[in-house]
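Let me begin by presenting the structure, written as structure tokens, before commenting on it.
Of the protein chains in this complex, one is absent; all others appear in place.
Now for chain A:
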Amino acid sequence: MKYMLLINAPSAEFDNGCSVEDWVQFGKEMQDAGVWVTGHALADLTTATTVQVDSAGERSVTDGPFAETREVLGGFEVIDVPDLDAALDWAARCPGSRGGGSVVVRPIAEF
């Protein structure tokens, strides 16, 4: 079953002390275990743009969202593992779960 790991930081400037090597290592571990499906780090939050379409079909485009939201999504991984416990184990190994960061584990809906 596929799970998405949503890697959150408490703020845009947040640094949990994990190095690039930690992330590379984590990526390699997932690939070696054969659980990695896809995943990306997201570019800086200041580059985000929000699109909304209202009931009249009118499109509005705004800058943001900004970091006043308490958690900032910094990246995601999609993994394919047997059950939630396995997914939680991978989330716990993710550098983003340390030092005040958090990883939200969401099962991917199957239709």
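We adopt the following convention: a residue touches a chain if its C-beta (ideal position, glycine included) is under 8 Å from a C-beta of that chain, and two chains touch if they have at least 3 such contacts; residues count from 1.
Basically, contacts and distances are computed from a predicted model.
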* One chain isn't displayed here; going by UniProt, is it "Sigma-70 family RNA polymerase sigma factor", "histidine kinase", "NADH-quinone oxidoreductase subunit H" or "Sugar ABC transporter substrate-binding protein"? -> "Sigma-70 family RNA polymerase sigma factor"
* Structure fact -> Touch with the missing chain holds, among A:Asp44, A:Glu58 or A:Asp85, for A:Asp85
* **Missing-partner contacts on chain A, residue numbers** => 1, 82-85, 88, 105, 107, 109
